[in-house]
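Next up is a structure, given as C-alpha cells.
With one protein chain held back, the other chains of the complex are shown just where they sit.
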Amino acid sequence: MVIGRKARAVVAGATGYSGRELIRMLLDHPYIELVGAFASKSADEAPLASVHPHLTGLTTLPCLPYDEDAIRRLEPGVIFLGTPNEFSHDEAPTLLETGAVVVDLSGAYRLRNPEYYPVYYGFEHRNRELLDAAVYGMTEFVRDDLRGAKLVANPGCYPTSIIIPVKPLMDAGLIDVSLPVICDSKSGVTGAGKAPSSTTHFSEVSESLRAYNVFKHRHTPEIAAGLGLENRSDRLTFTPHLLPINRGILSTVYVRLNAGVKRSDVLGVWRETFATSPLVRIFDSEQLPEIKFVAGTAYCDIGAVIDESTGQAVIIGAIDNLLKGAASQALQNANLALGFDECAGIRR
Amino acid sequence: MVIGRKARAVVAGATGYSGRELIRMLLDHPYIELVGAFASKSADEAPLASVHPHLTGLTTLPCLPYDEDAIRRLEPGVIFLGTPNEFSHDEAPTLLETGAVVVDLSGAYRLRNPEYYPVYYGFEHRNRELLDAAVYGMTEFVRDDLRGAKLVANPGCYPTSIIIPVKPLMDAGLIDVSLPVICDSKSGVTGAGKAPSSTTHFSEVSESLRAYNVFKHRHTPEIAAGLGLENRSDRLTFTPHLLPINRGILSTVYVRLNAGVKRSDVLGVWRETFATSPLVRIFDSEQLPEIKFVAGTAYCDIGAVIDESTGQAVIIGAIDNLLKGAASQALQNANLALGFDECAGIRR
Amino acid sequence: MVIGRKARAVVAGATGYSGRELIRMLLDHPYIELVGAFASKSADEAPLASVHPHLTGLTTLPCLPYDEDAIRRLEPGVIFLGTPNEFSHDEAPTLLETGAVVVDLSGAYRLRNPEYYPVYYGFEHRNRELLDAAVYGMTEFVRDDLRGAKLVANPGCYPTSIIIPVKPLMDAGLIDVSLPVICDSKSGVTGAGKAPSSTTHFSEVSESLRAYNVFKHRHTPEIAAGLGLENRSDRLTFTPHLLPINRGILSTVYVRLNAGVKRSDVLGVWRETFATSPLVRIFDSEQLPEIKFVAGTAYCDIGAVIDESTGQAVIIGAIDNLLKGAASQALQNANLALGFDECAGIRR
Partner (left out) sequence: MVIGRKARAVVAGATGYSGRELIRMLLDHPYIELVGAFASKSADEAPLASVHPHLTGLTTLPCLPYDEDAIRRLEPGVIFLGTPNEFSHDEAPTLLETGAVVVDLSGAYRLRNPEYYPVYYGFEHRNRELLDAAVYGMTEFVRDDLRGAKLVANPGCYPTSIIIPVKPLMDAGLIDVSLPVICDSKSGVTGAGKAPSSTTHFSEVSESLRAYNVFKHRHTPEIAAGLGLENRSDRLTFTPHLLPINRGILSTVYVRLNAGVKRSDVLGVWRETFATSPLVRIFDSEQLPEIKFVAGTAYCDIGAVIDESTGQAVIIGAIDNLLKGAASQALQNANLALGFDECAGIRR
C-alpha cells in the first residue's frame, strides 16, 4: 500500500506505439500519475487524444515538443524514454540529473560492451560510465538490482521472448553449448514502429512473410549477452521475420539438451526460476504458447517440445512486443525501481 | 488472329501497383509486346525485376526514368499511363503526338466537366479539347467508341464497381430516381497506391475499418456522371471505406426500384446488357458476389437482393481494384482501340 | 463503495467468446466474484484455463457441464447467459427462480413482439410474460429501468452500433423519416461465434468481404424497434457484412436530416443525451470513429459527416462486438441492476 502523493511520471516519445501503451497503463495506475507527455523537439503541441484517438475521453493532457526544462519543472519521479537510440543516448545523462528514475526503452544502454554500438547501432557510445551503471531490465532476473536503480535499459522485444525461456536452462547447465542455438523469431508489425515505410506498408506486409536483417539485427548481441554467448557467433543464429499481424512475437528456439535431460527437468527449472514471477506463464501440457494468448497482455508465455531420444528441443517464447517487449516491462521495472508492487497498474 | 509484328507497348508509371499488373499481363500477351517501362523523371534506372521482385525471371527490361524522347524512339503503338493525375494531364498531349493510343489510368481525363478538376483534383484543367475527345473507357458500355480511340480515360476503381451494375438499371428506368442512391464502398489498400503513408501503415489498417473522404472523394463526380446524376448531390451519396485487405472492392448500393419491378426484371436487364461481355458475371442465385471471387481476376461480379414488397434493392458490385478497377480494364480498352479481341492477354 | 461480501456471479455459456470476455472482466471486478462457469449440458468438465488458454494463470475455476441445480447451489446474485437463443428462452424462467438477476446475451428476450420469433429466430416464444417484463438493456437509454431489473435482454451487437448514435437524433426529430434509413454494417468474425463453419473458415474470410442475410438478419426487427421503425420495412434497410478482422463493428448509417438541421444540432443532441455516459465517445472533429479505436474497449464511438446543403448525413457508430456489443454491456447492465457503478470492473 502506498500512502500520500503518487509518483509523477513523464513519457518522452509519447507519439509512438510503446509510448501510447505506457500512457494507457499510467492513466490507470494506482501509484503513478502521468504528468507530462512529450514528442520530438520539432513536434507541434497537440492533445494526446488527437495524437492517439484511442485515448479519446481518457485524458486531456497535451503532447508537447520535447523540452528538457519543461520536463525538469514537472518534477518527475520517473521518466520513460520511448525515443530513438541516439536521442536516448544523448539525453539520458541530463535527465538523470533531475533525480528521476529513467527507464529507457531504446537500445542506447542495453549492451555492456560499447564496441557493439558502432557496428549494430551506427554510433559511438560516449557515455560509458552510464552504460556500466545501467541495469539491463529483464525484470524476472534482476529484481534486486532494480530496487533503487537510476537508469534502467529496458530490454528489446526479441531478446525478451528468447532470454526468458532459454537463460534459465543455460544457467542450469541443461543445454549442450557445443551446438549452435538457433533462434527463429517472428514479430508483428508494430515492432517496426509508427513511422510509415515501404516495409510496413499494408500491401507489402499482408499475406506475406519475410526474413530480414539476417545475422545483422541489433538484437543479436543483446541475445548473445543474455544467453552467455557473447563473441561466439558460431554458437548463436538469430533470424527475425516480419509477420502480417499487429502485435506479438513468437520465438522458436532450437537447442540440443545434454544427454539424459528430460522434459520434466526443463519444466522444473522453469518452475523454480519463475515461482515468484506473476507475468511468466509456463505451458506444461500439450498446449504450446501462441501469440493470440499473449497479445494485449503483459505475459511472457513459455513452453517446450522435447525429443528425449535425441535431446533435440524446441523452446517457444511468446510476448506482446509492445507490452512485455516494451511498455509493460518498462512499467514492471519502474514499479520495482520506485518500490511499488511489480504488477501495479498492469492488468493481467 | 493477328499476323505480323506485335503492337509495341510502353508503360509509364511502371513502379506502381497498377503498372506492375499491366506489365505482368503484357509480358504474356499474344499481340502486344512490352518494349519500355518508365518510372518518374527523377528515378534511377533499375531492372524491373528489382523494382518488382514478383517479376523475377519474367523480364530483363529495365525501368527507366521518364523521358518523352526515349518513349518516342520506342515507336509505341500504345502507351499506358499509370502516372499521377497532373502528370497525365500535362504529358498526354505530347504523347499523343507519337501517334500511339494513350490509355490513361489516372483521373486526368475522366470528367467531362472541367469545373470539377479544381474542386476534386486540385488543379485547373488546361486541355479541354482533349478532355472532350477522350473516351471514358468503361469498356462494357463504349466498345464502339473505343475502336479507333486515341485517348482513353480509364475509369476509377470505385466507379467501375458501381456503374457496371447500376447504370443498366438506371437506363432501363427501373430505379426510382426521386430517392437518393446510396453507394457504400469498401476497398482494399492497394487502391491507395504504393507510397507508404500513415493511413496505409500496416498497424493502422489491419484489424480495423474506417470511412474516409465522405462527400469529398474524387470518384464522386465520376460516379454521378456514370449514373446520370450530375449536379444532383441530393440524389447520390458515396462513402468509401478502407478494408484491411490487399485487393478488391465491394460496393453495396441502395436504391428503390419503381413500383412493380421484380428481381427478374433486374436480372433480365443485366443479362441483356452484358450478353456479350465476357468479363461481367451475373450472380443470379442466392450466392452474392464476394471480393474473394474476383481478387486476382479481371471480372466484375454483380448481384442483387430485392425486397419486392417495398422495392428496396441492395445491389452488389465486386472487382479487383488493380485489375478491372485499373490494369485489366486498361488492357481491355487498349485491345479494343488496337483492334484486338477484348480479352487478349487477360487470363480469365 | 461496497461493503461486505461481493456479489456472486455465474456464467453459463462460458466456452464462447462473449463468455470468455465476461470471465476476464469478472476475474478483475471489485464488487463481483465469479463463482461458477458452465458450458453446454453435454460438455466435459475442464479447467477454464484449458478451454481458454488466454486465462492461464488467472483462474483455477473449472468449466462444468450446465446443471441448474449446481447453479442454484452456488447462490448466485447474477447469472450471465451466453447461451444459444432457444436455450436462454427455455432456461431463463427457472434461473430467475433462484432470485438472481439474469442477464441474457442471446436474442431470446429482446423483441417485444413475439410474432417475430418464428420468423427471425425459428421458434415460437412461449414465455410471453417474461418477454414483456424483460428490460432491453441498451444501457445508455434505460438506466432507471435497469436498477432492480430481474431479467435483462442484452442488446445485439449490430443494433448497439446503430441505435446508440441514431435513436437520439430520431427522438429529437432531426431525421426526415419519410426516407428510408439505410444501415450498412460491417462486423469482425468473432460476431459469428466460436463454432467453426465454412463461413468463418480463415481461407474463406481473409482477403475478402461479403454481405450476408440481406433483409433477413435477426437484428433487423431489433434495430427497427430501437429506432421506432417497427413494421416499416420500407423505411429501414439493414445489410450486415463480414469483415476479415477479429473484433469490431462499424456501422455506416445513411439518413436525410430535416431541412435546416446543422451538424452542430446533431452534436448537440448527442452531447446532451450522453452527458453522463462514460462509455459513449462523441467524435466531434474531422476524425471519424474507426474500429481500431474501440477494439478491446467497452466504448461506443460515434461521429457524423453531414452535407448541410442537402441534408444527407452519414452517421458512424463503432464498437467492439464482444464488449459493448456483448460482454461489457452485459456487465454495465449487471452493475446497474445490482446497484453498483455502471463501469465497475470495466477497464476504460
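The first chain written gets the first letter, and so on, giving A, B and C; residue counts start at 1 in each chain.
Following the convention adopted for this analysis, contacts are C-beta pairs under 8 Å (C-beta built on N, C-alpha and C of every residue); 3 or more make two chains touch, one makes a residue touch a chain.
Since this is a predicted model, take the numbers as computed values, not measurements.
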item	value
Candidate in contact with the missing chain, chosen from A:67, A:124, A:207 or A:272	A:207
Among B:54, B:73 or B:128, the residue in touch with the chain that has been omitted	B:54
Contact residue for the chain not shown (choose from B:238, B:270, B:283 or B:340)	B:283
From A:149, A:192, A:295 or A:326, residue that would touch the chain that is not displayed	A:295
Hidden partner interface residues of subunit B, rising order	28, 50, 53-54, 56-58, 206-207, 278, 281, 283, 285, 287, 290, 292-293, 296-297, 299, 301, 347-348
Missing-partner contacts on subunit C, residue numbers	17, 188-190, 194, 196-198, 200-203, 205-207, 244-246
Those residues of subunit A which, in the complete complex, touch the missing chain	179-180, 182, 184, 186, 188, 204, 206-212, 214-215, 233-234, 237, 239, 241, 243-248, 250, 252, 254, 256, 288-292, 295, 305, 307, 309-312, 314, 316
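Operating definition for what follows: only the chains that are shown with their structure count from here on.
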item	value
Centroid spacing, where centroids are CA-atom means, of subunit A and subunit B in whole angstrom	46
Rounded Å distance, subunit A centre to subunit C centre (Cα mean)	36
Multi-chain contact residues (two or more partners), subunit B	188, 206-207, 244-246
